[in-house]
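Only one protein chain is missing from this complex, and each of the others stays in its spot.
Chains here go by letter, A, B and C, matching the order in which they are written, and residues are numbered from 1 within each.
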């Protein structure tokens, strides 16, 4: 067990899956499934599985990758579609009106063993506009029939992808590169992080802080500051956004009576809204706040986007504000 | 002033706009902009404005209607794209990554006088799957740069469309045919219902009921039942979903201490989530509930979809439950 | 039993009782034809029965009849009103030759991805009439357990990846299914059926483009029935012959008379061979016609075949196409070639009618789904919460 970059860890899960299933096929664009591990070992799925199952010549056509993979999945062959980060919604209609609905509208007939590996950008300076977004997992979570997972570290990335590869329902996994800022040991063997299970990262009594993906990385970074401020925070990483594992969060807020949700998505109708709504319905009388990226596209200049992104210092300030 | 179907009322607003702006152009698919009014008078925009400004031969290509209209709007010409109801997200990527972002990512340079007239289906039996959806306004509201309005009656439909036609920002107006179940007088002259202004439909003290579009129609239908049950409900129709006019709702809940949001969209991350989150943050201690369509696609059989749709009887029951 | 519009037959024989009898007589009235002449008749596209096994030809005949009668009887049930039928209903009557001709060239384990006007595709691919009828009745015994209705009927077990309420995705799904066949090395073929309107869509381009790129055993059949709802095809496409699009992708492409099942079969056979043996795609445009309105039953009358009096097309046009009806045309050919006798043909018709009637009886007598069932099948093996209620 050593630290591994999340991309490598995810390729381990895929490699395991493709070795065990002779037909599993991945469509993708340009993120060639090759990565070097910490010990110099290289996974090259293209080399291992070849041009048919890992076609190394994906056109710039995300609707093909998702729509074609859905067609593959409908024939009972497990398919993975890897979609690049700047066009998270290029195939939204296909996911909304087809992938997510087909089982239901056929009365349960259609299995959809489809995993969408959604590379996500995150709030990076200099990319601007379409290349520094985050939070679009909320769009997918809001439509029926799609499971949505967002790992916040390499361990979960591998385990959640491995779990997704066992599902007969479509799963979209949002992979934010920022989660490598949260290094974890990653076993070489295959293992599963169950979909729909939250992780309680720290127990505490003063307030509950919830965040996943890149927000969870910032929450972790905020822990020393919180301790310094004498705040006992219970930290929960839902990991799955749909179906949302709300029970441990509700339980926690019943105890702390304060909920702060941190999210790199937008304020309006980001995942934080759903978490707060569910808890507000279940725990009347609690105090709620969310720290999110504003309802604006990501500007390019470092000064602007850094100021707009919920980070560790802002989380500490928010927590102080809440317990004051 | 007479009752008018909402479609006719909206064509009145468009007719006014197109008469006053010699270049305003509408792209659409098959919903020919022709309607008969209550007195037998007919509006035929195609006849009046001709094949160039109202091309009567729209291909089945919603990305053209929206993307082409965006191109028109970028040249300073006001454009309307009318999108059919079964493919509300066919052009989501264009709206998300282009239409909504262009002003911001160009530092304010790009005006986007674009109105998307989104015909919406609503929870109709027999249509199933892709033709009986509702609530997708939440998807648009969750992304930056788009104003989202949803009228709940013909008067608002005309006035909100007229307001949209004056904006230099993109506006999407969700038109649910069910709002004709809420007949209103509609003046012949042009008028505006300001974007971002909620309507307090009834004052009350026991609980606040919020809903727009088809949910507002059901709330209105529930009023006699509520009265009968001795419940004094304050009823608010936000009419605009983004930017959400939350202040009157917060003020109301400060008074009633109970908020019930009714929505024909899905439970998870539907607009109800955002309304509850905002109010929960502002009014700790209040009691919250939402009555929404479940997180499922719309099934075809009448028995199923009727049972799943929040309607007047369910609203009365929910209100009773909340004040009990 | 449908009859033609009484208001003014413009062709000989249109007032005859059965459309089968009608068209047979119409043909006879024109000339007493030899089997050779029948084979050569038509508008230049028509080819004959040469090389087609009798069994397959008879299968095509029965298949078109099953589709025709099922939709006619379903139309009658809608119009009669007593079953309280509701929901979408896109009738493919007139277009049966496209389905039967293509499916006659396919194997059982090949795939099809269909569209909103797909009843005839499904029936030709082996769809169970009772389950289809029950689905149109929104009954629990229907193919989709009442979840889908007419527009979404699916039978994955028969390679039917489903009808669809959205225009366009079938091209991606069929290309994907073809891709899957290639990965599994099965030599299966996947066919997408779409209307002339579906070519306006980026998914059409994407499906065909990727089939060309990856050399997929995929066939796109564009059923050009001249209209997209009420819009003539010429108004929404700058191409007159839609198959020309294939030239820009460098794939095989051709047009065929979609009112001639043998012509469709011949073209489809070539395409299927190209797909199965060379793993290459084909674009086929079948020129055809829907006798009824786009959806629903405007202009339709009980016992009359075709919808008349619609604002966007002339009755003369409808009649002219009905005169080209592929079913009597094939019956004529089969009888002229002694593959069928008139008596045997009548017998088949009777069998088909019985099967259809029984399927509707089955639907009528089936139970409606539970109201709560709609919470199921969002995900496998679980239910979503009834969030419409506050508890």
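Following the convention adopted for this analysis, a residue touches a chain if its C-beta (ideal position, glycine included) is under 8 Å from a C-beta of that chain, and two chains touch if they have at least 3 such contacts.
Please read these numbers as outputs of a predicted model, since none were measured by experiment.
Q: Kindly state which of the options B:16, B:103, B:239 or B:290 is in contact with the chain not pictured.
A: Looking across B:16, B:103, B:239 or B:290, the contact with the absent chain belongs to B:103.
Q: Of the residues A:61, A:137, A:180 or A:234, which one touches the chain left out of the display?
A: A:61
Q: Tell me which residue among A:129, A:170 or A:245 touches the hidden chain in the full complex.
A: In the full complex, the listed residue that touches the missing chain is A:129.
Q: Specify the residue from the set B:31, B:111 or B:232 that touches the hidden chain.
A: In the full complex, the listed residue that touches the missing chain is B:111.
Q: What residues on chain B make contact with the chain left out of this view?
A: So the residues of chain B touching the unseen chain are 23, 25, 52-53, 55, 57, 59, 61, 63-64, 67-77, 79, 93-94, 97-98, 102-111, 144-145, 147, 168-169, 243.
Q: So which bits of chain A touch the chain we can't see?
A: Spelled out for chain A, the touching residues are 30, 56-61, 63-64, 86-87, 125-131, 260, 267, 289-297, 299-310, 314, 317-318, 321-322.
Q: What does the interface between chain C and the hidden chain look like in terms of residue numbers?
A: Residues of chain C in touch with the missing chain: 200-206, 209, 212-213, 236-239, 244-251.
Here is the rule we go by: only the chains that are shown with their structure count from here on.
Q: Using only Cα atoms to place each chain's centre, name the chain farthest from chain C.
A: So the farthest one, by centre of C-alpha atoms, is A.
Q: Measuring centre to centre with CA averages, how many angstrom lie between chain B and chain C?
A: 37
Q: With chain centres defined as C-alpha means, what is the inter-centre distance between chain A and chain B in Å?
A: Taking the average C-alpha coordinate of chain A and of chain B, the gap between them is 31 Å.
Q: If you look at chain B, which of its residues touch at least two other chains?
A: Answer for chain B, listing residues that touch two or more other chains: 86-87, 128-130, 266, 289-290, 295-297, 299-300.
Q: Listing for chain C: what residues touch at least two other chains?
A: Where chain C meets two or more other chains at a single residue, that happens at 144, 146-148, 152, 164, 166, 202, 378, 384.
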